Every structure is written in structure tokens, then in C-alpha cells.
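Note that this complex is displayed minus one protein chain, with the remaining chains in position.
Labels A and B are assigned to the chains in the order they are written; within every chain, residues are numbered from 1.
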Amino acid sequence: MNSAAVGLCVDQVHVWRGDRHVLKGISLELRPRELLHVAGPNGAGKTTLLRVATGLLRPEQGSVAWFGKSIARAPSEYQSALAYASHETALKGDLTALENLRFMVGMKRRAAPAELRECLGRAGVAGCADLPVRVLSAGQRRRVVMARILAARAVLWLLDEPFTNLDAAGSALMSALLEDHVNGGGMALVVAHHDLKLQATQRRMELAG
Amino acid sequence: MNVGAWRAMMLILNRDLRLSFRRPEQVLQPLVFFLIVTTLFPLGLSVQLSLLRDMAPGVLWVAALLSSLLSLDSLFKNDADDGTLEQLALSGQGLVTIVIAKTLAHWLVSGAALVLVSPVVAIGLAIPVSAFATMLLGLTLGTLTLSWLGAIGAGLTVGLRRGNVLLSLIVLPLAMPLLIFGAGATDRAISGTSAAGALYFLASLCVFTTTLAPFAAAAALRIALD
Partner (left out) sequence: MWTWFYRLASPPHVYRVAATLIPWFLTAAAIAIGYGAIAGLVFAPPDYQQGDAFRIIYVHAPSGWISMFAYSTMAVAGAIGLIWRIKMGHAVAAAAAPIGASFTLLALVTGSLWGRPMWGTYWAWDPRLTSELILLFLYVGVMSLRPAFEDASRGDRAAALLAIVGVVNVPIIHYSVLWWNSLHQGATVAKLGRPSMPPSMLLPLLSMLLGFMCFFGAVLCMRLRGEVLNRERQASWIREAIKS
């Protein structure tokens, strides 16, 4: 049992989308060296829960805390500790992969181009660094997203369906990166509709529809 | 270690300007629209030079307003569509910083470009060269104010399907004082009287919107990202 302090704490969160009560009093806790897999059918609110965790979506009731402090009070502190990957790749098609990384990671910390190239290399798309993203395949773009997550050096990873569009090698790489991250002291909240084949400590949370 | 607001703004400016120059047609189209609209009036009305001169400030400013509106739709929309806006919102920099940087980048390729092209249009509309200084100053202040107002409108309509129509509906009433004083300043400069009063008013409008609009636009984006 992990006795470290609770990192991310989502407490009794309720969210309505129009008339739909999407999240009904959901709570979760995430400690360092833990991975939480959020599963459930379509429309169960997995993405909504993830967005509540990022702080983009303010729940109608309930709260989110990071190491005891409410994220609503110190948002920029929380944001510098997290890396978020949504359904969209959030890459600009007209910029090269390296430029995309430079602009996105650069907002959070100074990173030398050499270091960013290394991250692209680890993700297996070193050769794409100077190509505009619009010429890359969907799988390659996902790998660029992986590189971005790596380069962010964030403690908390919030990932929405990170295995989309990845082939077997890509999926294996993503799993390896997750394991390295968690074993190295990080935390991850992963939304995936399939099972994660990981060796790291993972808990599973099922959201009902 | 964290990145300061100034450096973050420079990064966003760099990024947006780079993106604009890689799609030059998106920058040029509103400018061409501006040129075409200002040509329509003299052609359509086949007026004498003196009457053209009387209409010129109004025509110039209405054309500037309409062509600015064309490009405002894309201020936040591109980033919202591909998920980049969310990433910017989560970058730790605060939405106000992001709004300021993006609006300035947008103004540089739309409003400022318009100001640079305006002497050409002014000659076509028979505006005397003596009025150019007032016209340029007025247009600079006016297009900047319009960009700020447009940022509020763009932030409010970013997620909507037919957002550009609503955008115009929201921004134009707010921009009417701009039009009145901007055209008024140019008009006074043409007739030789002092345009100082109108220009001061334009400047105060500009300062007012520059200080408050970023907060309103950031609040609008927060609603859209919800």
C-alpha cells in the first residue's frame, strides 16, 4: 500500500451537461507512483472527469485538490505540474514537429532544441522533427504528442485515449513510457476503453453510464 | 523553473506570426477585400471628386471595420478546433496573457497591415495628403481598439457553428463610437480644422479597451473551454 501523500484528490464532483447529470458524485485519489485507469462505456463521462481534473471544467459541486491545495486557488502552480493529452493532437499542421514542441513546452519551461529532438527520438519520430505536422500520419502525430508529454517533465499525466492511432510498436512504446513515468515517481490518470497491459501498479475505476 | 509572462507572450506572438506567414492568403484576403470595398463606392456612385472627398472618411472606416471583422473570426477558432487553445489555457500562463499576445499578433497582420495599405486607398478616395497623418493615427488607434473588441466577440462565439455572423452582431454596435470619432477625425483633417478632440477621444477609447478587453475576452474563453 502506497503510504505517500495524496497528490491528486477529486472529491464528490458533480457535473451537469445541459439536463444530463454526467458525473454523479465522483471521487478519486492518486498518489505518486500510481496509475489510475478510468474505464467505462461511451458517454459515461470519462473525458468529462479528466477535464475536471485538469481544471478546465469547474464542477457544479465538489472540488479538486493537488497535494492538499485546491486547484482553483493556485491554478498556474498546478498547471506547471501537469501534462494533458486530449482526443485532439493539439499540433499545428503548418509548424514542424520541433516547432510545435518548442512553442508548447517553451510556455512551461526553457528547453533547448537538442533536448526536444531527443524527446522526439525517444518517441521514434526523430526524422519528423523538421517536417510540417500536416504531412505526418496519424500514428506519427500521436508519437509527437508522446514526445511533448515527455518533454514537459510533468509529475502528473492526464491522458485521454493515448493509444489511439498507434500501431503495435507505438502501443508498446506508450506502455513503456507510462511504466517509466510511474516507476520514476510520477502519477498518471489514463482514460482508455480497453485494458492497459502494464506491469506498473495500476488501479482501475469504472464509470457507469 | 517557470517561464515569465513576457517570454510566454513573445513565444505566442512568434508562433502566431509564423503561422500567419505560412498561410499568407489568410492575411492578404481581408486586405484585398478592403481595397475592393473602397473601390465599390466611387464606382457605384460615380461621384465628382469633391463629393468623393466628403464621403471618403466614412467609406474608409466602414471598409476597415468590415474587413477587420472578416479576419476576426479566426482569432481563436483555429486554436480551439485543434485543441491548442486548451493546451495554452493549461500552460500556467493565465488566459489574459494568452489573449493579449494572440490579439496583438492578430492586429499586426490585420489592423496594422490595413493601416499600411490605407494611403493607397486614400489616394483613390481623393483624400488630400495633408490629412494622411490624422488618418493613419486614427486608423492605428481604431484598428487596435477593434482588435480588442473583436477578441471579446471572438471569445464569446468561438465554439459556435455560425459564429461569424453573431461575431459581427456583437462587435459592430460596440464599434460604432469608433466609427463616429475615427471618421470624424479624418473628416476634420480634410477640411483643415483641428482633429485633436476626436483623436484624443479615439485614444481614450483605445486605452479603455486595451486595459479592460483582455479580461473580458479571457472570461469569455473560460466559458468556452468549460
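Some points to look at:
Everything below uses one rule, namely that a contact is a pair of C-beta atoms (placed from the backbone, for glycine too) under 8 Å apart; a residue touches a chain by one contact, two chains touch by 3 or more.
Please read these numbers as outputs of a predicted model, since none were measured by experiment.
Check B:Ala5, B:Leu35, B:Leu172 or B:Ala203 against the missing chain and you find that the one touching it is B:Leu172. Of B:Leu85, B:Ile152 or B:Leu202, it is B:Ile152 that touches the chain left out of the display. Residues of subunit A in touch with the missing chain: 16-19, 60.
Those residues of subunit B that touch the chain absent from the view are 152, 156-157, 159-160, 162-163, 166, 169-170, 172-174, 176-177, 180, 216, 219-220, 223-224, 226.
The definition used in the following text is that only the chains that are shown with their structure count from here on.
In the complex of the two chains, the subunit A residues touching subunit B come out as 54-58, 75-77, 79-80, 82, 84, 86-95, 99, 103-104, 106-110. Those residues of subunit B that touch subunit A in the complex are listed here as 1-3, 8, 11-12, 14-15, 18-19, 22-23, 82-84, 86-94, 225-226.
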